[in-house]
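Take a look at the structure below.
A protein chain is absent from this complex, but the other protein chains hold their places.
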Amino acid sequence: MTQLFDALLAVGIVGVAVAALFANDRFAAVGAFMVMGFLVALSWVRLGAPDVALAEAAIGAGLTGALLLRSARRLRVEPKMCQSRWSVAASGLISIGFAGLLYAAITSVPTVPAYPPLVAERLGESGVSNPVTAVLLNFRAWDTLLEIAVLFVALVLVIVVPVSRVRPAPLGEMVVPFAKVVVPLSVLISGHLLWQGADAPGGAFQAGAVLAGGGLALVLAGAMRLKKPLQGGILRATALSGLAVFGAAAVATAALTGHLLGYPDGQAKIWILGIEAVLTLAIAATLVLLFHGSVRRVPK
Amino acid sequence: MISLPLWLIPAAPLALLILLSLKGARGAVRGLVPFAPVPALLAALADPLPLPITLDWLMLGTQFALTDLAATFLLFTSVLWGLAGWSAMRMLAADPQRDRFAALFLLAMAGNLGLLIAQDIVSFYAFFAMMSLASWGLVLHGGGAAQRRAGLVYVVFAVAGEVALFAGLAFAAHAAGGITLAELRGSDVPTVAAVLIAAGLLVKFGAVPLHLWLPLAHSAAPSPASAVLSGAMLKAGLFGLIVLLPPGLDPTPQAATLLAAMALAGLIVAPVLGLIQGDPKAVLAYSSIGQMSLMALGYAAGLAAPQAWPVIAPALVLLATHHAFSKAALFLGVPVVWTARPGMARAAIIAALLLPALALAGMPGTSGWFAKEALKSGLSAAPAGWAVWSGAALLVGSFGTALLMVRALTLLSATPHKSDIPVDTALPWGAMMAAVIVGLSVSGLQLPAQKPVHVGDILPILAAVLLAFAGSAAFRYGRIAFTPPRPGEILALFQREPAPTPLLALPAPPRSGRALARRPKRRIAARPEQGGLAILTLAAGLALVAFLADAPPPIELGNPSVDVAPK
Amino acid sequence: MTEAYVLALLPFLAAVGAAATPRMAAIWGLCATLINLGASILLAARILSGGDMRADLGDWPAPLGISLVADGLAAVMLSMTAIVATAVALQAMSWGLVQPRGGQQRSRLQAGFWPLWLATLGALNALFLSGDLFNIYVTFEILGLSAVGLTALTGSRNSLRAAFDYLAAGLAGSLVFLLGVALAYAAVGRVDLAAVPALVDTATGRLALGLIFAGLAVKAALFPLHFWMPAAHSSAAPAASAVLSALVVKGALYLALRITIEAGAGIEVLRIALAVLGAAGMLWGSWMALRAERLKLLVAYSTVAQIGLITLAIGVADDPSTSAMWQAAALLMLSHALAKAAMFLAVGRIAEELGHDRISGLNRTDLRPGVAEFAFAIAAVSLIGLPPTAGFIGKWLLIDGLIDRGAWVWIALLLGGTALSAAYLSRVVSRCLRGGPHVAPGARRPEWRTGDVAALGLATTALALGLGSALPLTLLNGTAL
């Protein structure tokens, strides 16, 4: 039964991906993409990675989809793309061959990954009991810091690149009551996810994504005016604070223990939670700003 | 006496070059250009010669030393550069581009002086390339169509020569297992390396099929630059041959024959092509080709009979020195002639120029005669077959040179007056003439035994003068019109009328105002799927290749430290 | 390792600062760049005296945590980045980013340039120091994204389009690279660089290496995948072009070199493939540069050619445990970074003075050649590989090694590429060298700007590096293999 489900899921993912590629309407393509995101999230659940599933559903499907929809609305209508059959056929053939090669490679050598036992062995020293959080914010915190830097660069790009002209208009009276319910809930849920991240699936990225959902509801309801310098400034400062605080924490740990991102003995959990809390806010603010686009006034 | 540090020789012009970049110091630097080779001159005259030095931190480890041979070359080279620099600074005093000329002049000077004292391959090549490529700017200096064309031809030949020299030196260094010239000479240079090195040097040397750049460059460059091009830089090719590829213990008849053939071709081609030129500087350039061919002949004889090399080498050096002085005097005289209106003054200058001209033609009693005698005695030690025609070749050489000298002086006396050239360009010329005269008086002492003067020694000169008179009479009274050919020999065939376009030029895009009127079309990756397909294909291809590759044998991790840093 | 920490963290913190206070952005940028330069010099000195250094971040040992590794090669790359960074910062201070279109836009560009550029710098530093493949992937993400931003900064239609192509190609390359890293993890169960030698033993591992190289080929704009590059590099602002062409592609080339060094003799086939692609790129780039009508495009195509040359050097280098040929590749990277940055800065100044960058329009009558042209000429000398530049030393080492092997075909290709590079660069240099009648008597000299200092300084550094090439070679020699 489960194997049938998995097979259906795989076929579904590929099918929806093909649909997204060949859809002639942009909105249809984005829709297919979002559906694919959810199916992929489902497949992560099936693979036993609920953290990834959460992140994929929230960011990969939800927020990316929203961004794409917003961009698709702004693009002018282009004549139907005519892909030459030759290149489609060639890509298809090469892709199939490539996939076969990868399959052959993966199945040829049974491997025992070194990480799970290593992580399990040192988990006690990490300060948290969720191995994913331990890897993300302790064992390989440097990676996470750099990923926050990626978000930072994306934010700067959106601020700088002078393409933003249309701003999302408030969607009207129906959204306001919706937001009144959803926003407090999202704050609550994100706080929960953040706290839970220490011992169960959850953490800053998921919490930030949920919080960003609430923020988007506010923006769409017209309650958050990013054109106003104060509100825009606060949001921007919050977004920038992620990298700043994480970097400062790295400096502080280096000063305290002599190891970059090596937390002082016994205080790891406090450090991790503190950093994650700031990151949650920063990620949420960044995602809202990415959706909203440039907050500066474009000169006429 | 305090020993002069050798690095000062190339460093002096380079230091001036750096000073030249300071705006306030430019006037002073212009005045100092003639003195840039003074350390070189002092080093060449020092007794004992300065000590060798090693600079490990410089490039792959640099060594400088001054050998006896190099000292001689350094002597005339430094004098030439100094006087040419003086002349150039006078002649171009009003030129807005004079600072750039001075910079390139100093750079070329540093290269030329440096290569004479370099004792390792890398710095030799570095200085050689510095000299060659900086001279490109000297050739281009006028900026006219002739300069553009000459510059193009020059740089094509120079770069080709550089690449050949680089490849040859790299092979040779590899075979020798080290980068010092001593190691190079001590080892068995592979044939391909020797051929490449020789090709690179012979381009600079002006050996006949590779000489096409020479007349163009000499007539296009400002006269002082021509003087150093012809007097000093051609000799760098000779110096390179002697230093890098000295005739070994065993004769190499094929190489000798080839070189001798090139030399003979040069001796015949130079006067024939030179005579029909309309530009006096081009005529002088062809006479340089002829003289360099004589040196090539001597070198070829050395290759054929290495036992004669100890006799030939000093003769070659003498010949080079003599040619350097005389040719430089002639080239530096050209702007002086331009300053004088036709009349007594000009006649006097031409008469003075007769002295180096006669010396070049080998007039008995002059340095040219001594040099030729020395070469003759060297050649007599060559294999038996050579004696038959080497004498004839020398005779032809003298005759050709004499003819060219007559032609050059005739053309020169008829050139129009140029009022924009300062009269004081005569001063460096006068100094050069003095140097020639001193050279004449000294050169006689160089030979141990005075040789009697044969009638045969004067014969070619007399014949040339008579022929010249007869020829000019025939032209004048036979009313034969003569138009000089376009410069560039074979290359002239590729030249389109009227304005030469550089080989690599593209049609100018239409322009409107200062902005770019038409942007180039965006052709690359016009279709995104093509780029994606390319990435996919390459990824799949590399993956397949890697996947199918055999597993390598287990590697033994030995001692990884590999030492290439200089000791 | 304090210097390494400073190098890895400081640019990011300064980038945040610059983004938060746009008016002070330039000051943040300049200070960070100067400290960065100091730290890289200190690090190089420490490595020279004390040998390689290694730090486990968070005190977690390598397979579990991430290590920063500072050895000779890394030090050379870091110093190269720091030097170019200083020059670029100087140029950007003066500015000149685009033709002035109004103060507001210019200040906005200024404000956007610094955070992006500092993030690029931080990513490069982190990349050169990193000892972990996945970590390197993350640095590539920062690098690619900020490079796209630098391309798009002028906001012109062309540059936006080029930036989009760049983004798409870069993302595709990242995905391929990530796939390779994932397969590497599947093959040996770890992703630190020390695992690379084990990769060559299994088919899966070699496949992973193939994919990693393919991803790097996209990132480095290696020949058939260079399609995004000339447009991106030629349409960006001068300082941004210099960064993109001199530094950003070096990240990928550095990693390719690092992996070939780590993998040793095991990936012969892949290396040959790389060398073939490199040679093809060298010839193709040179040919396109010969035909280019615009100066910036010529320089951009010359980057394609030079990347081909460096890849060729990486590909033909013998087993690094027995031969020092890989040092040639490192030296070539170094000299190319300095010279190409100088060249782009100089071209930016030339275009600024002339109002266009058509090569046929360089024969102008109303403006004399100035410092920028001079810097261009010196950079050209370095790129061609004439002595005494570092490019020459690099080629010398390479040819020496190739002669050892008797690889005549490669030697011929190398020499041919050199001659071609001389040909296309002389198209420009000859126009700058010419004086004479076509320069009007009253022709003005270009104004002196800080940008000139940057270009000239970089060009002379490229020259001086050849003279003092014993220093980088000593550093490289100490690199443990």
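All chains are identified by letter, namely A, B and C, in their written order; residue positions are counted from 1 within each chain.
Methods note: a residue touches a chain if its C-beta (ideal position, glycine included) is under 8 Å from a C-beta of that chain, and two chains touch if they have at least 3 such contacts.
Heads up, the rule we're going with is that contacts and distances are computed from a predicted model.
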Quick one: the chain not pictured, UniProt calls it what, "Amino acid/amide ABC transporter membrane protein 1 (HAAT family)", "Monovalent cation/H(+) antiporter subunit G", "Pyruvate ferredoxin oxidoreductase" or "Alkylation response protein AidB-like acyl-CoA dehydrogenase"?
"Monovalent cation/H(+) antiporter subunit G"
Omitted chain touches shown chains A
In the complete assembly, which of A:Ala72, A:Ile94 or A:Leu185 touches the absent chain?
A:Leu185
Which of A:Val16, A:Leu145 or A:Val175 sits in contact with the chain that's absent?
A:Val175
In subunit A, positions touching the absent partner
171-172, 174-175, 178, 181-182, 185
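The rule is simple: only the chains that are shown with their structure count from here on.
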For this structure, I'd like the pair of chains sharing the most C-beta contacts.
B-C
Can you identify the chain nearest the overall CA centroid, using each chain's own CA centroid?
C
Could you put a whole-Å number on the gap between the CA centroids of subunit A and subunit B?
68
Hey, what residues on subunit A touch two or more of the other chains?
101-102, 105
Multi-partner residues in subunit C (2 or more other chains touched) are 202-203, 207
In the complex, the residues of subunit C that touch subunit A are 2, 5, 8-9, 12-13, 15-17, 19-20, 55-60, 63-66, 68, 102, 104-105, 108-109, 111-112, 115-116, 119, 122-123, 126, 134-135, 138-139, 141-142, 145-146, 148-149, 152-153, 155, 160, 163, 179, 183, 185-190, 202-204, 207
Taking the complex as given, what residues does subunit A use to touch subunit B?
83-84, 87-88, 90-91, 94-95, 97-98, 101-102, 104-105
Contact residues on subunit A for subunit C in the complex?
101-102, 105-106, 108-109, 111-115, 118-119, 122, 138-143, 145-147, 149-150, 152-157, 159-163, 236-237, 240, 243-244, 247-248, 250-251, 253-254, 257, 259-263, 296, 299
